[in-house]
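Report on the structure given below.
Only a single protein chain was left out; the remaining protein chains are all shown in position.
Right, subunit A next:
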Amino acid sequence: MAALEIHNVRKEFGNERVLKDVSISIDSGEFLILVGPSGCGKSTLMNAIAGLEPVTSGNIYIDGEDVTWRTPAERDIAMVFQSYALYPSMTVRQNISFGLEMRKVPKAERVAAVERVADLLQIFPLLERKPAQLSGGQRQRVAMGRALAREPKVYLFDEPLSNLDAKLRVDMRTEIKKLHQRLGTTIVYVTHDQVEAMTLADCIAVMRDGHILQLGSPDEVYNNPVDMFVAGFMGSPSMNFIRATLEAAGDGYALRIATPDEDNVLLPWPSERNAAGLVEQLNKPIILGLRPEHFSEEDVRLSEQAEGTLMEAKVSVVEPTGADILLRLPLGEQEITARVGPKCAIAPGERLSLRVDMARAVLFDAETEKRLA
């Protein structure tokens, strides 16, 4: 049975439609991430699940029960807020046990719950402190502790890591993942950070303008994006969108990338990836999507076995990140980013042979921005 089911939910503020027929269903123990740019409706959807904002139409089911018109307290959910929302006048202990106290849990059980949570999150030394005496990371832990104390059916996380510094964010991300693996809880997590989405989720819902564009596993969303928005949003540096023309080449197709001053680049399209819709696009402009890691520098020693197509371009900028090097290469009127190994010795202005992994390339319609193949 689905732990959380959202069925055709709409939300309107006056004439503005913030959520347009959103439907999601996740199983018990799944980690769902709502991701999208600001203003896409992900926080509104979160608030609708929590019951903090009534929906205009549609239904929300938790554990099979219709909770659409229940108050937040009756829904048996817990939430971790972006600002942590700790009660400033209470100690950490009181913060954690407040929800239990309001639900009239006996004192002994409350104490036990605080101990359990403090042990889980290693916040024993903080229990008697006030939130103002805690650092950002500690507050974050306490906020999670408060949610974990009650063992509700669904946990909601509203951009919980966005106020932490970069290093702490990575640590807490791992910790949240560990907690989820250990406790097997159902989590809905809102973020605008695609790295968080990729690393944590069992299931990602990419949202834009109140729609869910794609709902799928991180692998699906990353490697099989439904349109250019999803493809561009997931992944960093983001996918290269290269304007090209689809041409017939032998039995199959090839992509011609116009480069004014030099010979055009011609990339053959792997025949096993031919899709039905491609015929109609013949000799029309098309968008070729290639992620930076789909390029690799040509290694002469391996060139015999290596797969993929060769392409030559001049390097304009070299950005070493340590683990690898990002290259910017002008290609026709656009600039592409390629991710190559850290050992690649190349200086700006030099020409470089790049191997393109066309098997993982994607094609988009230039007008509708929808996926073609």
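Assume contacts are C-beta pairs under 8 Å (C-beta built on N, C-alpha and C of every residue); 3 or more make two chains touch, one makes a residue touch a chain; residues count from 1.
Here is the rule we use: contacts and distances are computed from a predicted model.
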| item | value |
| --- | --- |
| Hidden chain of the complex, named as in its UniProt record, picked from "Na(+)-translocating NADH-quinone reductase subunit D", "Sugar ABC transporter permease", "Phenylacetate-CoA oxygenase subunit PaaC" or "AAA+ ATPase domain-containing protein" | "Sugar ABC transporter permease" |
| Of A:Ser23, A:Ser57 or A:Ser89, the one touching the omitted chain in the full complex | A:Ser89 |
| Contact with the hidden chain (one of A:Leu4, A:Val18, A:Ile77 or A:Ile257) | A:Ile77 |
| Contact set of subunit A toward the excluded chain (per top definition) | 50, 52, 71-73, 77-79, 81-83, 85-90, 98-99, 102-103, 146, 150 |
